[in-house]
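Before anything else, here's the structure in question.
Every protein chain but one is kept in place in this view of the complex.
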Amino acid sequence: MIMEDMINLKINGMPVRVHKGTKILEAARLLHIDIPHLCYHPDQRIKARCRICSVEVVGKKRLLAACATECWEGMEVFTDTKVVRDTQRGILQLIMADHEENCLTCPRNGNCVLQQLCSRFNILRPNLTHVAEHLTVRTGNPSLVHDPEKCVKCGRCIRVCKDVQGIEAIGFAGRSTGLKVTTPYEDDFAKTDCVLCGQCTVVCPVGALVERDDTDKVLDAIFDPAKKVIVQTAPSVRVALGDAFGLPDGSIVTKKMVAALRMIGFDKVFDTNYGADLTITEEACELIDRLKNNRKMPMTTSCCPAWVNFVEKHYPGEIEHLSSTKSPMSIFSAVLKTQYARQEKIAPENIFSVAVMPCIAKKYEARRPELGKNGNFDTDAVITTRGLIKLIKYIGIDFVNLQEDEFDDPMGESTGAGAIFGTTGGVMEAALRTAYEWLTGREMPTLEYTPVRGFEGIKEAQVKIDKYNLKIAVVHTLKNAALVMNKLQVGQCDYDFIEIMACPGGCVGGGGQPVTTTFAATKKRMSALYEIDRSSKLRRSHENPYLKKLYAEFLVSPGSDKAHQLLHTCYQARTKEFDF
Amino acid sequence: MIEDSGKFDLNDELKTQIETILDNHCHDFTQIVGILLDVQEQISQHYIPKIAAFYIADKLPIKLSAIYDCITFYDALSDKPRGRYPIEVCDSVACKVNDNGFLLETLKELLGIDFGTVTYDGRFTIEKVSCFGACDRAPAVKINKIVYGPLKTREQVRDLLKQFV
Partner (left out) sequence: MENIKYITENFGKYDISSIDSYMSIGGFEALRKAVAMDGDAVAAVLSEAKIKGRGGAEYPMGRKWSQARVVKRPHHCVVCNADEGETCTFKDRELIKNDPFNLIEAIIIAGWTVNAEDAYIYLRAEYACLRPRIINAIQQAEEHDFLGKNILGTGWSYNIHLYSGAGAYVCGEGTALIRSIEGKAGRPRMKPPFMKQSGLFARPTCINNVESLSIVPHLLRNALPYMQAGTKESVGTKLISVGGNVNKPGVYEIPFGISIRDIIYDLAGGVQEGRNIRLIQFGGASGKISDDRILDIPYSYESFAANNLIIGSGSVLVIDERTSVIDFLRYTQDFFLHESCGQCTPCREGNRHIRIFLEKIKNGIHTDEDIRTMKTFATVMPMSSLCGLGETAQNALKSAFTIFPEVFTVKKSAGGI
């Protein structure tokens, strides 16, 4: 380490050495002091807006924002003097005076940053006039709920929507006490540029932006004796769920999760990875078909519903690039309510299909009319990782000490290729494994295709398969997706196959993941999925035995007419409020 | 009550006017504040109808939320229709201590309207604004960029209103 890059300072009299550029808040962490913060988020630009991190720095007349101020050599910081306490507590009191606190009935009860701060500062009774106005909750879509009364105007949602997704569906409006964090003209999210990715619900520190809660719907079905309630769990849930129960980030808790789901009362516990294997198989087949028959290129994945929303809303002219293959969740539910129902002799309408997803856009996807029949949806309810945590807590399960358990047969069967679907690059890698084998008749020399792994926003590679020299790209976050789409629109995009996931890191960083999700946690979850793949017996989707059986008995072959009927879907440009 | 801006008709003439304004600003989205001020001036009720905001967002590489933020942030921009002659009455301290209360009351009485309403003929609205630097003419009002004041008597107010037909 170069000496000049290190800085010495004191916090509350204790010496600490940090890299140049470290902020006071981060330096204090090294001393195990958590300076209160609200607008600060480790993955976001500095906002320095809530001011609750104000601390005293010797020689400065005013307090400085610890989240935003870089340490300097010889700096002396105090985080616990009377002025600091008066100020931090004062700011909290100011926030509370404008906060409609009804914690007991708030979705964030128990994991709300504001609640934690109030308990830390021992705010026992209000000393300021309560000035909160009544504002209406907005819920005009299946995914997102916005309760502006609870908003602390930290701007985290605005940053993620703009800097990560490039959407800017939500922003500031007005000024002074009239400042609002809102969609333009306070329209419902469905009417705006929002694609329901849910990233804002992950970063919101309070109960202002949350997902629509469907856990009650699930419990109602479980209590209904006529229903067979069958659950599928997405690959990325099993590597994120543990975070909420105090396990290290990225712990693999697949078997405990299965056990918990049984205890909650699901009749069958299946794996979305099976659906993922099907999606891969169909998508690989579709890619080969497009290649061989010179159809619309490049092909992009379509398993991410926020990405699909993005294309339908913002690039309606490019819809044909989307793979017509259904997402793993929807493909799974389609098979569940047809082939599986037939096999098990259950009337499809008596099956209640629940998906546990890392995503809130899946709630929207489940309500797409084309993903169901006669007004019945293939997927009856989607709950997120956060929703599952709530159910586990409701039953009172001691998750960490739970006996491990296995998925049910037959749709609990899956391959390592299905597992890596949950990370950016995973779909590409899985599809390549299958396409390679089909085109060359040989196994891919090495199954682990590293150029598509990692957290970089846009990864490109060229793979030679048979006579084809495939140009591929792997993209995550919609801001990066827009870069690719803008090129594509003007014909400057010579890729053949693009994988796009809306959320940073893919589903492991999804909008339905625990609110403690950060890029650092996401990366650990990515490694965990690759670990699951490595230790799987089967690692190529088309090898999945129940999948083979399905094709043999029911669908003939990948890409067949029957397969198209059941496993493929269509997309539609969205109508706009004003069309010029 | 002030009419809902959703009903505003964005006709071709206005579209061309907006295009011209965008040209004048070189389609430079960083000039959005100036663009909005210019568009607002083209509209007789001195506001930015929702549909016009959508139209501008469509034409420039800027998101609607950023435009909405500007419209709601800046006092000089309005998302609600105003009178053809919006009477901006200074409500800051120098005018207040020179009895702008009398001025406000007189205006309300003579026009028969309150804040947030338009006269029946669509001519006037009364708005309270912050100091516009005419404190040497306190109590002052500003109507379409021009300052009038001091307005201390009923006659002065009446004479002022007569100028706007």
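Which chain is which? They are A and B, in the order written, and residues in each are numbered from 1.
By our rule, a contact is a pair of C-beta atoms (placed from the backbone, for glycine too) under 8 Å apart; a residue touches a chain by one contact, two chains touch by 3 or more.
Everything numeric here is computed off the predicted structure, so don't read it as measured data.
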Omitted chain's touching partners, listed by label: A, B
Touching residue (missing chain; options A:K153, A:R212, A:R386 or A:K479): A:K153
Touching residue (missing chain; options B:K50, B:R82 or B:K142): B:K142
Subunit B, residues in touch with the chain not shown (by the definition above): 29-34, 36-37, 62, 66, 69-70, 73-77, 91-94, 96-98, 129-138, 142, 145-147
Interface with the unshown chain - residue positions in subunit A: 46, 48-52, 54, 62-63, 65, 68, 83, 86-87, 90-91, 94-95, 97-98, 127-129, 131, 152-153, 155, 172, 174-179
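In this text, only the chains that are shown with their structure count from here on.
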Whole-Å gap separating subunit A and subunit B, where each centre is the average of the chain's CA atoms: 44
Residue ranges of subunit B touching subunit A (in the complex, touch as defined): 50-51, 53-55, 58, 63-69, 72-73, 79
In the complex with subunit B, residue positions of subunit A that touch it: 167-175, 178, 180, 183-185, 192-193, 577-578, 580
